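Encoded as structure tokens, the structure appears first; notes follow it.
For this depiction, one protein chain was excluded, whereas all remaining protein chains were kept in their positions.
Going by the order they are written in, the chains are A and B; count residues from 1 in each one.
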Amino acid sequence: MDAMLENSVFSCFVFYSILLILKMYTMAVITGQVRLRKKAFANPEDAERHGGAQFCRTDPYVERCRRAHLNDLENILPFFFLGAIYSMTGPSLVIAQAHFLIFFLGRIIHSAAYLFALKPPTRSLAYTIAQVPCISMAIQILLTVGF
Amino acid sequence: MDAMLENSVFSCFVFYSILLILKMYTMAVITGQVRLRKKAFANPEDAERHGGAQFCRTDPYVERCRRAHLNDLENILPFFFLGAIYSMTGPSLVIAQAHFLIFFLGRIIHSAAYLFALKPPTRSLAYTIAQVPCISMAIQILLTVGF
Partner (left out) sequence: MDAMLENSVFSCFVFYSILLILKMYTMAVITGQVRLRKKAFANPEDAERHGGAQFCRTDPYVERCRRAHLNDLENILPFFFLGAIYSMTGPSLVIAQAHFLIFFLGRIIHSAAYLFALKPPTRSLAYTIAQVPCISMAIQILLTVGF
């Protein structure tokens, strides 16, 4: 199995994927910290522990963090599948690196645009740019498996 | 690594998986289009850009699209794992194809039933039918790794 990690395209893919997983984990930590700071908890037992039942409430910024995180699940998790299979299709290293890097940067900018409420269409542009390599990989995989 | 894509079962699995990823991406596009048409945005900055703060609001059909998309995440993403591992257990091609095709059709019908609010129990039936090959694959994998 080690042979897979010695493949340059696959190990490049793995590198960016792990960074994106750490980025997603960071979203969860940020959401938790905002809940504590804003005193806005989803569960009564958490609210009770941090001051009282009145703190079981929604907060606009907590909801923003949650939307950013959910958008990651919708886009980054399918990338793990696409990138792994795409790496098996024998792409050139430079082109593959471009795919992974564009996706990675697009998703980092997407999260920043979400969390800092940057002026539209920054966030949707970052989302769209990150989708381009995904659609490209999807097409290349379909061509390889004989669509 | 190319050897994996030359395996008929695995490439059949990859084919349906990529179609399902494109289907999930379509859910996101539909949600975005409905937000624009209904003028119902989740973020104040998006509402401001499209007419004013009053359009930062929820809409029943946007919420329906979001639920359909979330249900995909809950079911299609685990299928990517199950299908990949199941392909490694050496199933017969015809039986494997039946597993993947039933899941694929079940999920397509599930999305259609959700988006068009088809008469119950169409949607829950499609969900249940799509779960059958998943449970079957899970059991066969557990038997292979020596449960």
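Note that a residue touches a chain if its C-beta (ideal position, glycine included) is under 8 Å from a C-beta of that chain, and two chains touch if they have at least 3 such contacts.
These numbers were taken from a predicted model, which means no experiment stands behind them.
Using the touch rule from the top, list residues of chain B that touch the missing partner.
Residues of chain B in contact with the hidden chain: 3-4, 7, 10, 63-64, 67, 70, 73-75, 77-78, 81-82, 85, 87-90, 117-121, 123-124, 131, 134-135, 138, 141-142, 144-147.
Need a quick check: the contact residues on chain A for the chain that isn't drawn.
These residues of chain A touch the chain that is not shown: 1-2, 4-5, 11-12, 14-15, 17-18, 21-22, 24-25, 28, 32, 42-46, 49, 69-70, 73, 77, 80.
In the analysis below, only the chains that are shown with their structure count from here on.
How far is the middle of chain A from the middle of chain B, if each middle is the mean of its Cα atoms, in Å?
For chain A versus chain B, the centre distance works out to 18 Å.
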